[in-house]
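Every protein chain but one is kept in place in this view of the complex.
Showing chain A:
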Amino acid sequence: MPRPIIELDKVTKKYDDQYAVDHLTLSIKKGEIFGLLGPNGAGKTTTILMLLGLSEPTSGRVRVDGIDSTRNPIEVKKEVGYLPDDLGFYQHMTGFENLMYTAALNGIPERIAKERAKDLLEKVNLLDVADKKTGKYSRGMRQRLGLADVLMKDPKVIILDEPTLGIDPEGVREFLQLIRRLNVEEHITVLLSSHHLHQVQQICDRVGIFVNGKLLAEGTTESLSKQLFLQDTYHIHVSASPLSEELVQKLEAIPNVNKVEIDQHSMNLYCKEDVSATISKVIVESGASLYGIRKKNYGLDEIYHRYFEGREADGNQ
């Protein structure tokens, strides 16, 4: 098995007496899109800064591509592109000039840099405003320029901190597609932090839920829902009539069905396994007419919401 490109081993960051990051262990494979999901102030940005060696962990080890971020931050920063959440550009310089400055800071020769800057500006669809001052750019344009800026150094990993903050939905869609394409075409590993669940869900291979400095759960969205909803992993919506008592009893008797909720002409069934085929068979055999049967997957939104609901209840106990 190849070595993971990002390794965090029991990383802790303490500010005064508070843990910003609490014994975080995480590894991200090469070519993956990993979403770090959590509410504001969960320690996402702190974790990212430690990955880049911009902040020193109180204890633990951070490695990116086998290089220790704390001891050798410059080498790490050669491989990693970082798009901060409070991204800014030199407003009196054009987009192109801003990219060229980044290239100069990376020691890229001018001739190569010019070509690459043009390439990237085309890729992020900013070629027609390349010679405009960045002070006149819209938020969405700045974000796309930020992506181009991050790619100037030809990184192996890009880290995006709240990249979709404050962009309109169309802009978000474009931006996420762009990231997806980069991941597929150039095999760049992406670490993305966000509190926008839908967006993370759209493009991430794996997600980690990060609250109060701790990684509560990690995995694909499906496995997450399994981890968090041990009982009611599947939610099946059925519309049929007539909904007789007898039918409900029969449905409840199906193995793995935990609960049946009746709502006029439809039912919600919470099950442990996917038993929709059995359900439809039971309904049809009982003589009722089946109008529709729909399997609802748990989105991150629900995972997130349900999870916090559960936590609050725990806290109250």
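The working rule: a residue touches a chain if its C-beta (ideal position, glycine included) is under 8 Å from a C-beta of that chain, and two chains touch if they have at least 3 such contacts; residues count from 1.
In the analysis below, contacts and distances are computed from a predicted model.
Not every chain of the complex appears here, and the one that does not is recorded in UniProt as "ABC transporter permease", selected from "Glycine reductase complex selenoprotein B", "Glutathione-dependent formaldehyde dehydrogenase", "ABC transporter permease" or "3-isopropylmalate dehydratase large subunit". Only one residue in the set A:Glu7, A:Asp149, A:Glu162 or A:Glu218 touches the chain that does not appear here, and it is A:Asp149. Of the candidate positions A:Asp9, A:Asp22, A:Glu75 or A:Asp154, contact with the unshown chain belongs to A:Glu75. Per the touch definition above, the residue from A:Asp16, A:Asp86 or A:Glu170 contacting the chain not shown is A:Asp86. Contacts to the hidden chain, counted on chain A, fall at residues 45, 49, 52, 54-55, 74-75, 77-78, 80-82, 84, 86-92, 101-102, 104-107, 146, 149, 153.
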